[in-house]
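Note that one protein chain is taken out, while the other chains of the complex remain in position.
Every chain is named by a letter (A, B and C) in the order it is written, and numbering of its residues begins at 1.
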Amino acid sequence: MQIRFLNRIKENSLFVICVSVFYLVELTYILTLLYYFGYTSLILSTILYFTLFYFGFLYLAFNFTILWAAIKRNFKLIPSAIRRLMAWLGTFKGGLTLFCMLIIAIIPLLTQNAYYLGSMFIVAMIYTIYAASWDFLAGYTGQVSFGQAAFFGFAGYVTADRILIQNWPWLPSLFFGALIAVLISLIIGIPTLRLKGPYLALGTLSFASILYLLFAMPTILYGSTGLFGVPRLSENVIIEYYIVFIFVIISLTIMKAIGNSKLGTVFKSIRDDETGAEASGIHTTRYKILAFVISAFFAGIAGGFFTMRNTAVSAQIFGTTYSFYPLVMVAIGGIATISGAGVGAFFFIFLIEILRGVADFQWLPAGAADFLDDALIFSVLLILVIRFAGAGVLKSAIERLKNLWDILLGR
Amino acid sequence: MKKSMQRILAIVLVAVIGVGIGAGAYFFLISEAAEYKWDNTTDDIMDTVPGIDEEVPQNRIIKFGVLDDMGYITGKGAENGARLAAYEINTRGGVNIGNETYYVGIETEDTEEANPALDLSRGVAAAERMIYYKKAQFILGGFRTEALQAYREIVMDAKKIFFITGSATAKFCQDVYNDYNKYKYTFRIQPLNEVFLAGEVIRMLAATIVDQKENHDKNITKIAIMREDLAWTARMSGSINGLMPFFSAFIYGDNRLQVVEEIAYPQTAGPVNFYGYWADIKASGADVTIPIISGPTGLYYSDVYGDTNQPSLSLGINVMGQQNIFWEQTGGNCEYEIAMTSFIRHAKTPFTIPFWDHYVGNFSTAPIYTATGAYDAVQAVVTSIIDGQSLATDDVLAELEKSEWQGIDPNWTTPTGIPRMPKYGMGSPTATISFWTDGTYHRDVDSATAGIQHTRHDVVEGSEPLGHAVFVQWVYDSANPTLGKWECVPLGPIPGISDDYMLGTYFGLGSWEPPMYTDQPWGQVITANITWPVR
Amino acid sequence: MLTDIMQVLVLGSVEGAVYMLIAVGYSLVYGTGGIMNLAHGAFYLIAGYMLYWYLGTLGLFTSVVLALIIVTLIGGISYLALIKPLEKKSQLSVVMVTFAIAFFIEQIVKLGCSILGFEKESTLPNLIEIKGTVSFELFGTIIPYDYVFILIISFLIVSLITLFISKSKLGTSIRAISQDREAATLMGINADRVLMFTVMISAFLAGVAAVIYVPSYPIAPWQGWVILTNSFAVVILGGMGSLPGSVLGAFILSYASHFTRVFIDPAISTLVPMFVIVVMLALRPQGILGKKEID
Partner (left out) sequence: MGVILEVKNLTKKFGGLTAVNDFSFEIERGEFIGLIGPNGAGKTTIFNLLTGFEKPNAGSIRFDGINITGMSPYKIVNLGIARTFQLVRSFKFLTILDNVSVSCLSPRGKKVSKDIGTEEYASSILTAVGLVDKARIPPIVLPHGDLRKLQIGKAVGTNPQLLLLDEPFSGLSHEEQLGITDLINKLHDDGVTIFMTGHVLRELMTLVPRVLAMHQGKLIADGPPREVAGHKIVLEAYLGRGEGFA
């Protein structure tokens, strides 16, 4: 085992360089922590970080060949992928997607109100990435996680830390946060992915709870109130809007592309019949971990954006609220669709923000506003959607639109 | 035939949908109708512009936005306090700037911060909606640090004056010193910050011990502390522990006064654990138990306190115990508990009792600390607007800060100590607004941050009687057995031991000015009224 | 030392007993129908609030009975109306719909409080009061009389349920379905009906836990989630679907938590149960008494 591991490292000298650089960076980081937060924090953080990185990189090393092979293969596929993309854009679904993207792209030309753009569109787009990352794991690989907030939150914390304390620019901070989320996903994934169904769900939930309790401790890990004063992506909300927009498109495209690739076929086979996949010679645990890693990466990206959007992060980010948000959004949009997550996220945010305005209606009879509590209305709608549109609204909506389109073209 | 009919129908449908979406987008995003209107219909106090029934032009409204959890007692309090102030100002003729009359308008936005499963983005959305959609000019509210620290940034970025009415976190005002250009718009008006709260508890404890020894021949020797495991409670406990030998030497001449039991529990602790905590405290034989609790576990603390018939007196900070419904909530188990509060119906200033009665008359509930804070905040801002004759944020800020250099809140006091009745009927029920900026008058009790000398824009402890917290004791009320009542245990100078000596010596902060209003009823020691548990 | 040990034993047993009641119900539904019911904590919540709302006007006995009946009915209705139709579609939509039910019930409870004029967070009077006091001392540990009552009732109810499942006709059907649903259906057992009864029994157990525990446990709308996560912890430890496992898991977790509180540090007492679960997942994922799921 040890020798095989060393061999792998020899094969990947690039990887060794990465690890060395990484550890150097970490050393400076630990020293900074010492300066800012004192010795208790130092000791605990050191233990945590080193365990994390040691195990994380050990396993990354094992999976490195798979990753590298996948990357190499996909490089070769770029020209044909572009050809297929153009062809796809010509189809109904592709055209519709392009149309929706265009609509979202021109929103800032219609309104420059920071509330509409920021609290509605940008937050909805961030949640789109987050919900899609969960959908990737649950919809494609069948691994239901109730602890997605662990990645979301950890990346949020790390991004905030890098920007605030290390004074890194936002982009490397964001990716560093996502990388840490990946490492966390390995630590969580390796013991829990042996589990099936509810055990996995509850196991991930326990991990998120542990992170919550740890980060809520008063003296370690930035204290219970967390970090605040994280600068936003840009002072100009329109620039922020377009940065997030680009990230949404890239993230969703990557997830969708992986889903449609051969790797995605393997993931889906694990979802449909894990024993059968194993009988077909698939190392299911390794692929599950890979799916977990990809999912955690995008959840981490979303977490970093979320922290920058809110300018603050506290232990509450590991709470069950954030773990269940993607479930709700995906339930609305439709599972195993990726873009359904976007529909769900926009529906979720817009509904809640529209219901917020209900309290301002002064013509309502006294006391009626109590019944129009946004959470109550939302829960009723959620029950109805799940009950009567089990596959989410996206698929049936697209079918209707397709029919309409066909009639329109006289087909 | 049928097919072409279908096709025509489909085209019509698509056209209708397209036009509908376009019109909707235009109407809600672009047109003038998309601008939020501060509508005014009645002279009801709950209306947008309270106390005025005619339509006020949008640009004649001084727009105050309240950000808080509107489904929670703090949010209701902040809204009501702000409304009461607006109502009073508007009914007395509004505010004259130049030759124009302006009226005060109040709008609220729900940050949902009381939800234990906090979602930061809700608070941020509320703040952005308030600032960019409702176009509020001045912001007040907020009580939960985790949520507040997120949406305060939004308010600061928008360069709006923000009066914090509920969070005790000292960091908010230290930021004003650390990064003045960014955070200069932050003010705290309620409550005392956590650093001063510690000082208040220590003073109350010392006063009680001295008083019991001198007047009742009762020797208090054993102290227990029960606190949430948080950074600020740890610092506070450190102060109390550090002061014990000093108190003991001063009061008894030896070191018999000791902290015998200290329990730091996680915020997620369940109620069953409290039977354990209280059993330990009972076993330690403590005379006084000091709670330092801000969260919902305060309910467990008090419930089990009564259930286990504790012989010790509970004296300290239990935020749940500040509300007048606490007796009902605990089923009377909070009897004998002494809780710090910011404000009660007591003549702290000449405006306190009128404010209290006016508030109760309008909202049929007693004001809590966010209500007085919001009331004072609106009054303070409006006073500054009048003094500066400008609505511009920077002018108002300059006026608010100018008051600092006069030593004490200029709204109603003069160096002679006689209250000044302002022209527009402004009054400050708690009068704890004194926005110090310079380091000479500032006492930082927090040893961990003792290096930071300047706390700007904060409420300052210490000027008698205004800068002191109030302690109230829950006692059984035979006239109304289901409600119980608060009995005031106000705090004054400790006989034979000056504040200066007590805190100044320990923290090495040098001397400070003597109390100014010792002739007021407030300044007397009333600790003798404390009812001890009969068990 | 004796006091400390007594504290761990007594307080640990009480908390364990309550979690036993809750987790047994949770485990029963999972073991029988494979339904992961996220609304289980909400059942506890609604029963607790029913008691809280009725107590003042209807008296103790009536309100307890009414609360139990209502929560049992809610269990049955949510199975029939929402879980059953989705069960055939996918496991995931069942999870989601139970989440939605839990969310809905939490909102209803909040709404009920504001309409009926109750405080959302409150405490209820203790059930038992002898000679003006509600608690007694034993080796320096203060124990409310209620806790003795909680212990007795919870063990009684769990024994009755175990007896019911092993002896009665419905219990036999439950066991048959939990072993092989298809085979049981072929043998003429109406699986849907049996599952409905299982969900009702589980809701009833959560209701019993609520009515005995709420008087000594302050009530708040967010407690449903706390109860839910705690019962998750118990069933993971004990083994999903195993009733004896749930009993064992409940006590191990609560003893672990109280042991940490008394002998190590109160500040980390809530963290320890979570670590127990993680270690358990790594070493024996199926739980102490759980069956290993091959497929």
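One rule holds in what follows: a contact is a pair of C-beta atoms (placed from the backbone, for glycine too) under 8 Å apart; a residue touches a chain by one contact, two chains touch by 3 or more.
Values in this document were obtained by computation on a predicted structure and should not be read as measured data.
Trainee: Quick one: jot down which shown chains the absent chain touches.
Mentor: Spelled out, the missing chain touches these shown chains: A.
Trainee: Among A:91, A:253, A:275 or A:396, choose the residue that contacts the chain missing from this document, as touch is defined above.
Mentor: A:275
Trainee: Taking the entire complex into account, which one of A:91, A:236 or A:265 touches the absent chain?
Mentor: Answer from the full complex: A:265 touches the omitted chain.
Trainee: Could I get the residues of chain A that touch the absent chain, sorted low to high?
Mentor: 262, 265-266, 268-269, 271-273, 275-284
Going forward, only the chains that are shown with their structure count from here on.
Trainee: Using CA atom averages as chain centres, what separation in Å is found between chain A and chain C?
Mentor: Chain centroid spacing, chain A to chain C, equals 33 Å.
Trainee: Return the distance between the CA-based centres of chain A and chain B, expressed in whole Å.
Mentor: Roughly 38 Å separates the two chain centres.
Trainee: Find the geometric centre of each of chain B and chain C from their Cα atoms only, then give the gap between the two centres in Å, rounded to an integer.
Mentor: 38
Trainee: Could you check chain C for residues that touch two or more other chains and list them?
Mentor: Counting only residues that touch two or more other chains, chain C contributes 110, 225, 267, 270-271.
Trainee: Identify all positions of chain B at which a residue touches two or more other chains, and write them in rising order.
Mentor: Residues 71, 117, 229, 266, 268 of chain B each touch two or more of the other chains.
Trainee: Could you please specify the touching residues of chain A with respect to chain B in the complex?
Mentor: The touching residues are 110-111, 113-116, 118-120, 123, 213, 216-219, 223-226, 228-229, 232, 235, 306, 309-317, 319-322, 353, 356, 359-360, 362, 373, 404, 407-408, 410.
Trainee: Which residues of chain B touch chain C in their complex?
Mentor: Touch residues, chain B against chain C: 71, 115-117, 229, 263-266, 268-273, 275-279, 282-283, 296, 299-300, 303, 307-309, 325, 328-331, 333.
Trainee: Touching chain C in the complex: which residues of chain A?
Mentor: Within the complex, chain A contacts chain C at residues 138, 144, 191-192, 194-199, 201-203, 205-207, 209-210, 213-214, 217, 275, 320, 324, 327-328, 331, 335, 367, 370-371, 373, 375-376, 378-380, 382-383, 386-387, 390.
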